[in-house]
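The structure is given below, and queries will be raised subsequently.
Note that one protein chain of the assembly has been removed; the remaining protein chains are unaltered in position.
Order of writing sets the labels: A, B and C. Residues in every chain begin at 1.
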């Protein structure tokens, strides 16, 4: 396991590829835009001119791309990974996509002797840079074992959670909990502010008890200050909630709270806040409660 | 600050009163049923035969009672705390009640020179016994300072969060986050199980990332095992969500996720699960998803 | 059955009292503000100087007042209806109030030999003027029979729906269907407009099929034109949905759609639209969908 093709050198993929270089792998990166490739080369990686070039001769190929159709095209399309793959190649998709498509990739790979894993990540740009991502992996146990040294160069928590698609389902579950929790914290904050409670003191007590969560710990400060610089963008979380909804629909699972959260996230996006941090759900609770006036007044 | 009248020696109040005895206070307990009084006396406290007896001569009076009407009667009713209070008395209500009623108590007390605090707690029976409760306090800063030695004998996190009623509002916020988080975790678990994911591994990853929360840490194990022994009962959480809803209504605050959570908790209660732990929301997600059959089949 | 005391000569009560005069009853009106009394006197009624004066010597007393506490005070308070009632008096409350309070009135009346009916109305100011209201009546069958001649002077559809409080429960059911239907029509309209469908043609087809309802027939035109002059005000419908919610809570009935509708109506009110027609729910769907900009742009 020496040579890795790495496709998708964006905000997440760029630093991840560099971490693989640092860990001693020979990394052939591919990206549509040039500057990202240059950064990889400056960091010790190599630039591939095509998916084929990144795939040929590789022991493993990693993709991390924005959305389901991107992965479908890069993996399954003409000139794509599977077309160029030799039997025995390890193909790890680390994008966040629909679990059903992850299973399709596994099946299509299997037919060509390619070993496929779905391995979406959580932890954001910071985690990608620090190599401290959480990675939830679906696929065959042997393939997971084979991929482990690679994944451990990228993340701190690397867990095998089941067969093909399982990683994506856990990611979907992660995203529904995160979005719902942000909304709950937003509802709490607006209630507290409306009641003229000392919200900073309140957040401290809340974070210390059974209501405690990572959003209260890491994000409530920004929410109280109305700083919605991403972080993780509303439009991406909106996409991910769509994946969760679709997965639930296929499995016949009913998610009442997630359905409402999805509408709220969709509203943020529809109102033009797609590029804010997902904690901007607070703005929506304020709007619904008629408490966004002051701010508007202040602007005038 | 030596002598304390303590009214309401139930699951929470009983051990709290004993902790005050241990901390050196002279505690006059009052309770409608005798056995709770006997336990206090065995622990070094004294039994008062009436609210009047508990109140007369006390430096502070504490009430911790099941619901808003109970507190209204004990505090404001004939023969109640305020009727028997001397000016300067510190009256601390530690029940979970409607913030509006907490403000009414403060006003009624103020008219008689009584200093009133609302100081609901979080942390359960365990916290009451260990003296490790979180206590969120509303009222005047001076009165909070005066009450501090008492409260610190009962809890580890004692925070002043604002004026009269603020403690109750923070408690309401706490309860809406806890209920919503349980529901989110329940939705995630049912989704994961339906997709045949390794749920224990999944819960571990989820708990480690931005989705992490106290419910995943402390309660998900019981949820996966379908153990719903309380803990905190559905019927009490249902009551508390009613308080949050009413508070929001009075303040003109809109809480979409909490509104749906409240319906779900109400459904559990309506279906006869009022005495189970609040994590039984998982049963409801399973029922809605048609996944409660196996279990029923297993019973037959 | 000749003489009627009529308490509450507002938008609804004023024309209703006049209809009773026209039907040949001797009507003693009482109202806190004078102009409404003058109108009744000009129409052939008599002015009572107090609740006592309206009640003494009356065969029947009718109240129609804004909210539950108003009725509680006028019926049960010092100097109120029951205090002044002779045994055998027929007391008909036509306000929209909590079913539980309607039952309390029936019980309190029963203890004094007063026959009490709850008889809330539907049909608006227009129906009150034309005497074409729908009246849903709770109480004893004999008392309903006795009240029938009075009620038929006020409404076209007069139906006995059960024991004490049943009229109020049916009114609550009426209000939850109306609010929910408005929201559904609003969601349909915003979806159609976003898809650039010919909405007037669409409303015609929708009204003709299984989706057909009174809101599409009578209110969709105003909604398409964004005319939200009441009609029935948001703040009143918000109050009525609160009654429905509370009734459901007491009965252990779970109303998921009504819970969400209630939050939406609460949002309209919180945003300062309380005095618009309830069809203004359309504004909220537009806002959530980011489609209220054009309008704002147009204003600038």
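Definition applied: contacts are C-beta pairs under 8 Å (C-beta built on N, C-alpha and C of every residue); 3 or more make two chains touch, one makes a residue touch a chain.
Since the structure is predicted, the reported quantities are computational estimates derived from the model, not experimental observations.
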Given the contact definition stated above, which residue among B:45, B:180, B:242 or B:256 touches the chain not shown here? B:256
Where A:4, A:60, A:128 or A:254 are the choices, the one touching the absent chain is A:254
For subunit B, which positions touch the chain that isn't shown here? 256, 260, 263, 267, 270-272, 287-291
For review purposes, identify every residue of subunit A that touches the missing chain, sorted by number. 242, 249, 252-256, 259-260, 262-263, 266-267, 269-270
I need the residue numbers on subunit C that touch the omitted chain, in ascending order. 99, 122-124, 134, 136, 138, 157, 159-163, 165-166, 169-170, 172-178, 180-181, 183-185, 187-188, 190-192, 194-198, 201-202, 204-206, 208-215, 218, 244, 247-248, 251-258, 260-261, 264, 285, 288-291
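By our rule, only the chains that are shown with their structure count from here on.
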Going by average Cα coordinates, which chain is farthest removed from subunit C? A
If you average the C-alpha positions per chain, which one ends up nearest the average over all of them? B
Once you find the CA centre of subunit A and the CA centre of subunit B, what distance in Å lies between them? 37
Between subunit A and subunit C, what's the gap in Å when you average each chain's C-alpha atoms? 51
Quick check on subunit C: which residues sit in contact with 2+ other chains? 256, 260, 263, 267, 270
